[in-house]
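My structure is below; once you've seen it, I'll send some questions.
For chain A:
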Amino acid sequence: MEKTRPLGFTRRTVLTAAVAGSTGFASAALTSSPPPNGDAVDLVKRLTGKTPTASDRLHLVMPQVFPNGYTVPLTLLIDSPMTESDHVRRVSVLAPRNPLVEVATFHFVPQRSEPRVSTRIRLAEPQYVLAVAEMNDGTLLMTETWVEVATNGCK
Partner candidate 1 sequence: MAAASMCWSTTSLSLNDVVVIRAMSKGIGDRKFRDGAGLSMRKMIAVSIAVGSFILLADRSQAANRDGGTQLAAMCASCHRLDGGDGGIPTILGMGPEMLTRAMLAYRSRERPSHIMRAIALSLSDEEIATVARYLATLNK
Partner candidate 2 sequence: MKSRTRREFGRLTGGLALAALGPQLAASETKARVVVVGGGIGGATAAKYLAASARTIEVTLVEPKPNYTTCFFSNLYLAGLCSLESLTHGYETLAQRYGINVIHDSVTAVDPVAKTLELKSGPKLPYDRVVVAPGIAFNYDALAGYDEAATQAIPNAWNAGPQTQLLRRQLESMEDGGVFLLVAPPDPFRCPPAPYERASLVAYYFKQYKPHSRILILDAKDSFNAQDLFLDAWERHYRGMIEWLPAQFTGGVKAIDVKERSVRTASDTFKAAVVNVIPPQMAGQFAQQIGLVDQSGWCPVDPTTFESKLQPGTHVVGDATNAGDMPKSAFVANSQAKACAFAIAATLTGSERVPPHLFNTCYTFLSPDDAVSNAVSFKPAAGTIKIVDNFVSQVQESAETRHRTAREAHSWYAAFTRDTFG
């Protein structure tokens, strides 16, 4: 509960560590205070070392108000032709006010998977949930959506 992921880790750890199958036990042991609410760009910059661009190509669909923080529905849609030359590589979902900020990273494959996915997540408190997409040219696109939960789903 009290623990928070470090904000100093590189984009590489955030976006690719799990690919190697080594999601961080270690990071869970490090502490830091949560970032200020609404300071999404700054958070992503600190996590990745890159400045994300707010984009309406990214759609993060979540209920504005949900009774429990335990199983909040989430749908992600990215406008992309998914060709070799123009596609989205991966999208990370972040919950800055959760004890552990990272929620999930979805990896897409051009011509094989569509950039459209639904799942259910835990939220500790009302907050902006962020989605950060890494495009094939390395640029980061970002969007955020406010979700108000009545109960803490992270305990």
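Selection criteria: all candidates are chains of the complex that A comes from, given by their letters.
To be clear about the criterion, a contact is a pair of C-beta atoms (placed from the backbone, for glycine too) under 8 Å apart; a residue touches a chain by one contact, two chains touch by 3 or more; residues count from 1.
Since the structure is predicted, the reported quantities are computational estimates derived from the model, not experimental observations.
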item: Touch-positive candidate for chain A in this complex, from 1 or 2; value: 2
item: Residues of chain A defined as touching candidate 2 within the complex; value: 68, 70-71, 73, 118, 120, 150-151, 153, 155
